[in-house]
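Only one protein chain is missing; all other protein chains are in place.
== subunit A ==
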C-alpha cells in the first residue's frame, strides 16, 4: 500500500498536465506542422498531383506559380527533367519521417537503457559507458555517419543504423546524469528501504521520472535525424537515386541553381520548417510535461 502513495506522489495529476501540453502554443504550432508532414507522408500517393518520377522534357525547368512561363497543375514548378517538384517533395517526406522516427526510436531506446544502467549501478558499468561516450564524442558525427553508410552500403536501413549508432550517446549522457540525480531522491531511498528489487526500482520508479527528459530529447533527435538523412542523401549515400528525398533534391537543385532555384528552395524550406517544428514541439513538451519544471 505504501509504495502506491510514493509512486503516485511522483507523477500525480497527469491528466491536466497532458491537457496543458496540448494547449501550449509551441506544442500546437510545432506539432501541427509535424502532423501535416505525417499526413503528406502517409497519403503521398493520393495527395501528390503528379507521379514524382514521371519525366517530361517538354515541361523541363518550369517555374513556380506566379512567375512567367508556368504550366497549369505544376504549382511549384518542375526540375530540369520535367518532374513535378511539389510531388517529389511530398514523396520525400516519406523517407525523411520514416528514417527520423525509426532511427530516433532506436537511438532513444539504446541510449536510455545504457544511461539508466550506468547512472543507477555505477561501478564498472559506468566506467565502461562513460569511456564509450567519450570515444564517440571524439568522432565528427557527420563524417562517422557517412563512413558507416559507406561501409554498410547505401539504403534506408544503413541510414537508420548510422543515425542510431552516432546519436545514442545524446540520450545515454543525459539519462545517466538524470538517473544519478534521481538515485539520491527520497522516493528511491524509500523504495530501497521497503525492500524493492534494484531492477524494479529502476524500471518502476526511476524510468517514469526520467522519461520526460527522454521525450524532450527524442523530439529534438527527430529533427536532427531528418537533417542527417538529408546530409546523407545530399552526399549521394542514402536511398537509391530513384526515390525522391529532400537531400537528393537539394543536391540536384544545387547543380541547376541558376536555371531552377525552386528545385533547391522547396526541400530546403521543408527542412528548415521541420527542424524548427520539432524544436518548438520539444521545447513546449519539456515546459509543460517535465514534473521538475512544473514545480
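Observations, loosely collected:
We adopt the following convention: contacts are C-beta pairs under 8 Å (C-beta built on N, C-alpha and C of every residue); 3 or more make two chains touch, one makes a residue touch a chain; residues count from 1.
Going forward, contacts and distances are computed from a predicted model.
Per the UniProt record, the chain missing from the shown structure is "ABC transporter permease", taken from the list "ATP-binding cassette domain-containing protein", "Cysteine desulfurase", "ABC transporter permease" or "Fe-S cluster assembly protein SufD". Considering A:146, A:177 or A:215, the position touching the chain not shown turns out to be A:146 (whole complex). If you put the hidden chain back, the residue from A:117, A:174 or A:224 that touches it is A:224.
Per the touch definition above, the residue from A:27, A:188 or A:271 contacting the chain not shown is A:271.
Within subunit A, the residues in touch with the undisplayed chain are 131-132, 134-135, 137-144, 146-148, 150-151, 153, 223-224, 227, 230-231, 234-237, 250, 254, 257-258, 261, 264-265, 268, 271-272, 275-276, 279, 283.
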